[in-house]
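I'd like to ask some things about the structure below.
What you see is the complex with one protein chain gone and the rest in place.
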Amino acid sequence: MLPNQMVRSLIGKVIRVEMKGEENELVGKLESVDDYMNIHISNAVEYRNGEKIRNLGTLVLRGNNVILIQPYEE
Amino acid sequence: MLPNQMVRSLIGKVIRVEMKGEENELVGKLESVDDYMNIHISNAVEYRNGEKIRNLGTLVLRGNNVILIQPYEE
Amino acid sequence: MLPNQMVRSLIGKVIRVEMKGEENELVGKLESVDDYMNIHISNAVEYRNGEKIRNLGTLVLRGNNVILIQPYEE
Amino acid sequence: MLPNQMVRSLIGKVIRVEMKGEENELVGKLESVDDYMNIHISNAVEYRNGEKIRNLGTLVLRGNNVILIQPYEE
Amino acid sequence: MLPNQMVRSLIGKVIRVEMKGEENELVGKLESVDDYMNIHISNAVEYRNGEKIRNLGTLVLRGNNVILIQPYEE
Partner (left out) sequence: MLPNQMVRSLIGKVIRVEMKGEENELVGKLESVDDYMNIHISNAVEYRNGEKIRNLGTLVLRGNNVILIQPYEE
């Protein structure tokens, strides 16, 4: 499964995302993703070192600043 | 809704933007956005840790340095 | 007005530019800009925290490292 | 062997990856890679200074934030 | 004069270059430049805070990591 297909297979599921230059990570439901790995997430929650910081709700992440995407396992 | 469509749906509304390598965040009215997520904002205000730093007025942000865009909820 | 049009409308005027990973900001006359937001500035002056650091004269900034462009208001 | 061919030759093998702006490195099985060096890894493990930090499982890394890829030799 | 034309007009002359995430700056003779602002410099010298650090000789800089290019005035 190619990287983009792997990410698409996570639509509708909860993912964990690390962004470039950010200490915090985001966990939320993947609503959509495009060819550049721009990501639309709902019910996003910000975590630092495993601790919840705050709810962020709906947001869009710019693909070129994504470091890592994976399925979230609580 | 694809990520770009999600951002376009916010035109005319107040958004919150995090930029790469910046501690501060920006809140302002989304005037326009293009396919690269370059963003034109009016009445921009700079915040740090939830505190207002200064008014910046009208500005353009380069899309590839955008980390996160979301609707602003006071 | 799209972001690129907004920046083009500033040609011949004094702009303020923040660059990625730089503490200092630049103020100067926008001579030209291309589709990548590469920027040609004359009479550039470097500022830090509102204080003038030095005159830089004529320079070119690489578009993908631009964070923010706006009209400069003294 | 061109750089992309070199990386493709590692599919099915264990690789070591350094990502931009990250202190930690990742070791895991290369499942797939595309033309942008987006990478799909399984059984990923995070290391810092040669010490194992945690298991991360399956993940996708954004190609433009890859610094270095190489075969992993224990 | 467009930004790329401005840089091309400096071929054969001594330029000053700031690179992303680098404290030091480079001064050397611009041998060639392409559409991505990749730069070929000869007789490059590395400076920090106006002090010469070392001679680097001939080198190539990747365009997307260029922050600033300008004519060098001693």
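All chains are identified by letter, namely A, B, C, D and E, in their written order; residue positions are counted from 1 within each chain.
The rule is simple: contacts are C-beta pairs under 8 Å (C-beta built on N, C-alpha and C of every residue); 3 or more make two chains touch, one makes a residue touch a chain.
It should be emphasised that the depicted structure is a prediction, and the values quoted were computed from it without experimental measurement.
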Quiz prompt | Residues belonging to chain D that touch the chain removed from view | solution = 1-4, 6-7, 20-21, 37, 63-71, 73
Practice problem: Against the chain that's been left off, what residues of chain E make contact? List them. | Solution: 19-22, 31-34, 38-40, 56-65
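Note that in this section only the chains that are shown with their structure count from here on.
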Self-check item: Steps needed, at minimum, to go from chain A to chain E via contacts
Solution: 3
Quiz item: From the C-alpha centre of chain A to that of chain B, how far is it in Å?
Solution: 19
Self-check item: chain A residues counted as touching two or more neighbouring chains
Solution: 20-21, 63-65
Quiz item: Considering only which chains touch which, how would you classify the arrangement: line, ring, star, complete or other?
Solution: line
